[in-house]
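Only a single protein chain was left out; the remaining protein chains are all shown in position.
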Amino acid sequence: MDLMNIMLEVTGSWSHFGGAVGAGLAAIGAGIGIGQIGKGATEAIARQPEAANDIRGGMILTAAFVEGVALFAVIAGLLAVLK
Amino acid sequence: MDLMNIMLEVTGSWSHFGGAVGAGLAAIGAGIGIGQIGKGATEAIARQPEAANDIRGGMILTAAFVEGVALFAVIAGLLAVLK
Amino acid sequence: MDLMNIMLEVTGSWSHFGGAVGAGLAAIGAGIGIGQIGKGATEAIARQPEAANDIRGGMILTAAFVEGVALFAVIAGLLAVLK
Amino acid sequence: MDLMNIMLEVTGSWSHFGGAVGAGLAAIGAGIGIGQIGKGATEAIARQPEAANDIRGGMILTAAFVEGVALFAVIAGLLAVLK
Partner (left out) sequence: MDLMNIMLEVTGSWSHFGGAVGAGLAAIGAGIGIGQIGKGATEAIARQPEAANDIRGGMILTAAFVEGVALFAVIAGLLAVLK
């Protein structure tokens, strides 16, 4: 192995670094978002059990919005790691 | 592979780093925004179930605003990763 | 490809880095802003359903203000990535 | 293209970096500001629906102040990116 391959490795290293950190940040985003939604939904069902279907609909819809963006961002991080 | 290609790779590496981190930040943004909206909407439906349609309308509209910006930003991050 | 083109590429790399991070920051901004607006609006409609039209008007107007700035900033980030 | 032009380009790269990040920070500012205004306004209309016009006036005026500064800052970022 010569110097050039080594410099190439250094390169990939930064991609991995950023990819893993970016995926972690995306997981924090999912946590902040879906956490609030889940907390609100469980408390809302407790307060008004007969509205559980409406509440569940809003919960799944907004959680899916957050999930979509977060999974996209994790995939961006995975691509950076696998490159 | 010669030195020049390697320097070129180093270049791409920084793009990947920033792209993945940027996508992660966008996911945090979606989480902060849609999380609050979802929490507010579920609790609001619990308080006033007969206004569920009006509440759902406001919820979807504002969540879509956040989703639009966040998806754009994730795409910007993906472009930086894939370059 | 000679050394000069390569140095030019290194240049672009920093642009991508900043562009993706900047777009992510803009998405955080949209999340903070529209999240609060959406939460306030859903809870306000629950409290005073007969004022839903006035509340929706204020919600859309302020959300559009935030959206405008955030989309501009994401476009600035995209331009930096695509350059 | 000679070495000097390249060094000039490297320079421009840092401009793009800062421009995109600055535009993102401006969007965070708009989000924090207009988000609070919108949340306050929607809740205020719910509490006192007959004062909706006065509340809307204050809301638009303060949101426009925040918007003005944030758009200026985004334009400054865009100029740095486009240079």
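Letters A, B, C and D name the chains as they come in the text, with residue numbers starting at 1 for each one.
One rule holds for everything that comes next: contacts are C-beta pairs under 8 Å (C-beta built on N, C-alpha and C of every residue); 3 or more make two chains touch, one makes a residue touch a chain.
Note that the structure is predicted; figures quoted are calculated from it, not measured.
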| item | value |
| --- | --- |
| Residues belonging to chain A that touch the chain removed from view | 1-3, 6, 9-10, 12-14, 16-43, 45-47, 49, 52, 55-56, 59-60, 63, 66-67, 70-71, 74, 77-78, 81-82 |
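In this text, only the chains that are shown with their structure count from here on.
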| item | value |
| --- | --- |
| Centroid distance [mean C-alpha coordinates] between chain D and chain A, Å | 26 |
| Euclidean distance of C-alpha centroids - chain B vs chain D, Å | 18 |
